[in-house]
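Below is one structure, written out as structure tokens; comments come after it.
Every protein chain of the complex appears in place save one, which is left out.
Residue numbering begins at 1 within each chain, and the chains themselves are lettered A and B in the order written.
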Amino acid sequence: MKRAYDPTHSPGLGAYVALIILFLYAPLAVLTVYSFNGGNLVTVWNGASLRWFEAVIANGDIQDAALNSFIIAGSATVLATLIAIPAALGLERASRRLGVALGSLFALPLLVPEIVTAVTTLVFFASIKLRLGLANLVIAHTVFCIPFAMMPIRARVRGMGETLENAARDLYAPPLAVFRRITLPLLAPAIWSGAILAFVVSLDDFVISALVGDAGTTTLPVYVYGMIRRGITPEVNAASTLMLVFSLILAGLGRSLSRRRSRR
Amino acid sequence: MSEPAPRKPIIDLEGVSLAFGPVRAVSDVWLTIASGEFFTLLGPSGCGKTSLLRILAGFETPTSGRVRLEGTDVTTTPPHLRPVNTVFQSYALFPHMTVAENAGFGLEMLGWPKQAIRERVAEVLALVGLAALGDRRPDALSGGQQQRVALGRALAPKPRVLLLDEPMSALDLKLRKEMQNELRRLHREAGITFVLVTHDQEEALALSDRVGVMKEGEIQQIATPRDIYRQPVDSYVADFIGEANLIPAGELDREGGGLVMVRPEDVSLAGKGVPVRIEGRLLELRFLGSIVEAAVATPGGTMIRARFPSAAMEEVALPPGETVGLAWPDAAERHLER
Partner (left out) sequence: MTQRASPLLLTSPALAVIGVFMLVPLGYGLAYSLLTASPYGGAELPLSTEGYVQILFQRDFDDSLYFSPTYLLILLRSIVLAGLTSVISAALGLPVAWFIASRPARWQGALLFVVTLPFWVNSLVRTYCWVLLLRDQGLINMALQGAGLTHEPLPLMYNDGATLVGLVYNFLPFMVLPIYAALERLDPRLIEAAHDLYATRRRAFLRIVLPLAVPGMRAGALMVFAPALGYFLVPDLLGGGRSLMIGNLIQSAFTSGRNWPFGAALSTLVTAGVLVFLVIAARRGRVEATP
């Protein structure tokens, strides 16, 4: 049967994309399968088992590290989001020049290589002798979470324009009521997307946490990195798989939020 | 230039200008609008009519000049303190609120009690023919229905003036005609002042008590639709409103230069005994159903269009290329300086 004319059809493209998707997912799948290995050796399959997951969950150090990660990510997300909301509104209302200048400044944490952010923050904290334990890391994480929290909000503010806010003002809403009744509800999905993004990025961080943190502030990636350095064990696989699953849950949450937004 | 306003003035613009950097969007506008009037600002896009409307609503503060509402200076009064409501071009319905919540928003902001809001919203939705749709979200409505919600929402707080910013530009032709009738009815029933902004001259002529024609931030002429059409002040207005033949006065052997304007429907092919105003070469005769349109090129190079009933065609069955005489009554022509 001859194909109907389709301007965008390219032979083999579908197969190529399938290969790329395999490239993206196969390593994650391999890790997941390995983590169900019941044996003591990574490379020798000894039947499927949840034994190493149990070991990870019972590991007090991992529990502490995970708790640290969540405290830091949670605090940094809340702070970054609270800072990003007014900043996104301000950037879109600013004159072109000011908007570009401030926009580039706020993008700095994205542009400067992570390792540089890590060591300069380390140098800065050491110089001013700031030793607040977890709070040091919360500050460092808040900084690089701000641009991520801000991105979706800015896009939404831009897409919204000023008309709806003008309509509310025209209907006798004073500035605070405009913000509370119109701006905030319309931004809410974007605020949530930004917050999830910030949370994921904070949990993801290794370099900054490793350099800026100290013995009492070990985060989950820093702890797991240490495990990997000591040796590849089934427990590392199980811990990694748990982190993988948690990331996927967050990704799903983010997607369902963005879908709800696009239905509006 | 402006006609005396027929009733008590409600809006006074006194030398209002608005500049965005070097761009002057509105330039020294003096305008008085009477209470209860249906006033239209007409002009092509970019002529400053929307900026002028935004000044009335309070979204823009004029660079110079004053805005008075019922005699009170409101030049710098923010929009939420002006008894003026707007129907926005894209309707600007709040997507996260129902139709009834949209319609009641202004009343809520004015601090009306809940029960009173409910009653007024029901009244307004009935007025715009949406009584059954109060619980819908705006995105579940058709374009015409959204337009009605926007109207109802703006009318609900009983504003002194209703501003309409190209409210019908997003509707198709049939709906637009329907909404025009609707607007006239609402204007009659609400008994308040309407200020409409549009680029559609037919809409302006059909709806308004008076029309202000704008060009490059300035009002060129303010008059009733009839006067705007019959007695335009210059070639810009003549050309923008309807179709106009603009013939250099020299071609008609008139003194003093300038242009002579004649509407195509007033021009006829001169028969026997009718004095010929100007002669030209017939380029084409186009049959348009009830009327016939003739295009005639004068020796001076001006193209003149004439429109007459199809019935008259039998008498003038001429081939293109023929030289013909054109005629029109004295009362139909108007001398324009520019």
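Methods note: a contact is a pair of C-beta atoms (placed from the backbone, for glycine too) under 8 Å apart; a residue touches a chain by one contact, two chains touch by 3 or more.
Source: prediction; values computed, not measured.
Colleague: Which one touches the absent chain: A:98, A:132 or A:184?
Modeller: Selected residue, touching the omitted chain: A:98.
Colleague: Which of these touches the unseen chain: A:28, A:57 or A:160?
Modeller: Once the missing chain is taken into account, the touching residue is A:28.
Colleague: So that we can see where the missing chain sits, which residues of subunit A does it touch?
Modeller: Touch with the absent chain occurs at residues 7-10, 13-14, 16-17, 20-21, 23-25, 27-28, 30-31, 34, 42-43, 82-84, 86-87, 89-91, 93-95, 98-99, 102, 105-106, 108-109, 111-124, 126-127, 139-140, 142-143, 146, 150, 174-175, 200, 203-204, 206-207, 211, 221, 224-225, 228, 232, 236-237, 240, 243-244, 247-248, 250-251, 254-255, 259, 262.
FYI, only the chains that are shown with their structure count from here on.
Colleague: Just how far, in Å, is the C-alpha centre of subunit B from the one of subunit A?
Modeller: Inter-chain centre distance comes to 53 Å.
Colleague: For the complex, which residues does subunit B have touching subunit A?
Modeller: 57-59, 78-81, 84-86, 88, 90, 92-96, 105-106, 109-110, 139, 153-154, 157
Colleague: For a test of understanding, state which residues of subunit A touch subunit B in their complex under the given definition.
Modeller: Going through subunit A, the ones touching subunit B are 163-164, 166-174, 177, 181-182, 185-186, 264.
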